[in-house]
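With one protein chain removed, the remaining protein chains of the complex are shown where they sit.
On to chain A.
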C-alpha cells in the first residue's frame, strides 16, 4: 500500500522538509542473467506468437542500455502434453516462436541454456475475466479535479484470484503496474482506478482529453503475484521510512548447474484481457 508515502507527503508539506537528489555510493553486485519470459495469451487470439527476452543486470547507476544476451538455447515445454516449443535466437536479446499453443491451467516448463549453465522454471497458465467496462471521471481517485480512468471486471467467487494490471499511456516512457488480489473483494465486481499526478517537477502530467491508454488485465499465479507485489512496492517507494525493508527479489528461474548463479526475472504464463481507452 502506498499510504505511507502519502503520510510522508503530508508531513513534508507541513514541516519544513525537503527532497533533493544526492550522490550516493552504492555497492555493486556481480552481474546476473535476467530472464523476462512472459508468455501472455491475449483473449480472442490464438496466442501462437511469443517472445522471451534475455539480458544482464548492471550496476545501479549504469546508464548504458545494451545488455542483450545472445547465443542462448531457449525452449518451453507443455508439461501436461509433452509438446516442446523451441524459441529462435533473434540475436538482439529476444527469442521468439510462432507456434506456441496456450492451454488454460496447463503447466509449462522453461529451459534456458547459456554459457554451459542450465536455467529452468515452471509456471501454470491462469485464466482471466473479461474487462466489463472502462470509464473516466474526475470526482473519484486521489484528486477531485484530475481525470482518472476506471476499470471494472468481475472476480470469480469462492476462488483466490490474482491480477496484474498494466496501464500503457501512449507517449509515456514507462508503463504503470498494479498488483491486485481479491482478498477483500472475493466474488465482487472489482474497480481499479488510474490517475496521474500533477507532479511539481514535471515527472508526471495529469490526463487530458485525447490521451490514449492501453489497458492489460492479466490473470496471474499466486507466486507471481507475490513477486510483482514486492517489485511494484520496491519500485514505487523504496527507502522511505515507512516502506518495508528492501529485499532481494527472487523470481522462479533457478540455475540447475550452479544454484548460486540464479537468474533475475520471471517465467510467467498468463491469459490477458486488453482494451484501449481514449480520454474524452
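Going forward, contacts are C-beta pairs under 8 Å (C-beta built on N, C-alpha and C of every residue); 3 or more make two chains touch, one makes a residue touch a chain; residues count from 1.
The rule is short, and it goes like this: contacts and distances are computed from a predicted model.
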Protein that the absent chain corresponds to, by UniProt name, given "NADH-quinone oxidoreductase subunit K", "Branched-chain amino acid ABC transporter permease", "Glutamyl-tRNA(Gln) amidotransferase subunit A" or "Collagen-binding protein": "Collagen-binding protein"
Touch with the omitted chain, as defined above, among A:105, A:245 or A:280: A:245
Residues belonging to chain A that touch the chain removed from view: 1, 3-4, 6-8, 10-24, 26-29, 31-32, 34, 36, 38, 55-63, 65, 67, 140-144, 166, 172-175, 177, 183-191, 193, 202-204, 226, 229-231, 234-252, 254, 259, 262, 264-266
